[in-house]
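Now for subunit A:
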Amino acid sequence: MLKHFLLLLLLISFQTVFSKVIPVGKGEQIQSIKVGIALAQPGDTLLIRSGIYREGNIRVEKSIFIQGENFPVLDGQSKFEILTIRAANVVVQGLTFLNTGMGSMDDIAAIKIIDSKNIHVIGNVLENAFFGIHFSNSTNCFVEGNTLHSESTEEQEIGNGIHLWKCQNMTIHDNKIQGHRDGIYFEFVTNSVITNNYSESNKRYGLHFMFSHNDEYRNNTFIDNGAGVAVMYTKGVKMLNNTFEHNWGSASYGLLLKEISDSDIVGNVFVKNSIGIFMEGSNRNKLQSNSFLQNGYALKLQASCDDNILERNNFQQNTFDLVTNGSLVLNKIDGNYWDRYEGYDLNRDLVGDIPYRPISMYGMIVERMPTTILLWRSFLVFLMDRAEKAIPVLTPENLKDNLPAMKPYDFN
Partner candidate 1 sequence: MISIENICKNFGQLAALDQISLELTTGKSYALIGPNGSGKTTLIKSILGLVIPTSGAILFDNKSIFNNWRYREKIGYMPQIGRYPDNIRIGQLIDMMKNIRKDTPKVDEDLIDAFKLYKMYDKPLHTLSGGTRQKVSASLAFLFHAPVLILDEPTAGLDPVSAEILKEKIHHEKRMGKLVIITSHILSDLDELTSELVYMFEGKIQYNNTIDALKDETNETKLNKAIATLIRQKELLASVIE
Partner candidate 2 sequence: MTRVIKYVFYDILRTRFILFYTLFLLVCTFMLFQVDSDFGKVVLSLMNIVLMAVPLISVVFTTIHFFNSYEFIELMLAQPINRRSIFLSEYLAVASSLCLAFCIGVGLPFVIYGAWQPIASLLLTGVFLTLVFVSLAFFASVLTRDKAKAIGIALLFWFYFSLIYDGILLWVVYSFNDYPLEKLTLALIAFNPVDLARIIMLLQLDISALMGYTGAFYKNFFGSSMGILFSGVLLTTWALWPMGIAMRIFNKKDL
């Protein structure tokens, strides 16, 4: 944030010294943005007065500062890609982008950035864009404080909100994305951060994240997305203090971890998801200090996951705390708080004296035969789980928390 601010300051100071401001608008000498861009020298500022501009596709291929005054509207008339940037050191700020074209072959976007460096997309409003802000093969860019909103009913009729492909050192901060296909899409994006974003009601994933090593996402909120958040085929990702809420539906997760390794999932909150975390083929990850609240399944741990550490998490009011599909469990599960734990603590060290088995027999049955969910909270299920607790038959013998916490952790 600070770095970014200084840079901005630097740019502005440069401009005041070396560059000029070119106003564009109805009452001005230059009425077209395209003409303004053509006239501008690198380092100039294009000050766009409020109004509606219908100029089709606008290309930016030099280092300029495009600044909107009172959010002028750039209308794509449902036909065009509005802004295409192929340059270094461009700032796009304070504009409204409206109604881009749609395409099944091309990724038509409100703002598309190709092979660029140091691009800042700041404080814009995007309304009914097909793709919102689309980066490919770019480095050192900032996307900050933008609001993206789209309406569509079908997943295939809409593109992603903030889409990054093959990028490095990117920062996605404080954006609000609603109604796109994926809220934020990362593919082959490394050493980047995603912070304080709010991604809601997107058709597919709130965040879709693949082959993007050594990234970090922090303090983001993902609510009510079609299938939650998917993080796949990645190493060394840090997921800290994010909130995954109310991702409900037939195949919805709070967080899908598919082939993720050496990553940290710390301090996140999973509330009211069909599945809190679904983990598949993931190894050597650390899941710590997360809260799982009122989920259908808090954690689905497939047998293909090894050497993960699950410690000091809170599990409260979930239908099932943990399920797995195998009998061999090679993960370390220790020191979590389970609200179903019925053990005792004689030495008062706040650690339960007998181990807790988080997997219930009924949970395993439902995992295999989903229709049996209808028996939830019936007398039969109650008896079955009691019997299983006494004599474990179906549930993996070694899957247990040896140091269950007596009280929930306070992570605030």
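By definition in this document, a contact is a pair of C-beta atoms (placed from the backbone, for glycine too) under 8 Å apart; a residue touches a chain by one contact, two chains touch by 3 or more; residues count from 1.
The candidate set was assembled so that all candidates are chains of the complex that A comes from, given by their letters.
As the structure is a computational prediction, the values presented were derived from the model and not from experiment.
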item	value
Options 1 or 2 - which one, within this complex, touches subunit A	2
Parts of subunit A lying in touch with candidate 2, wherever the complex brings them together	248-252, 272-275, 294-297, 317-319, 365-366, 368-381, 383
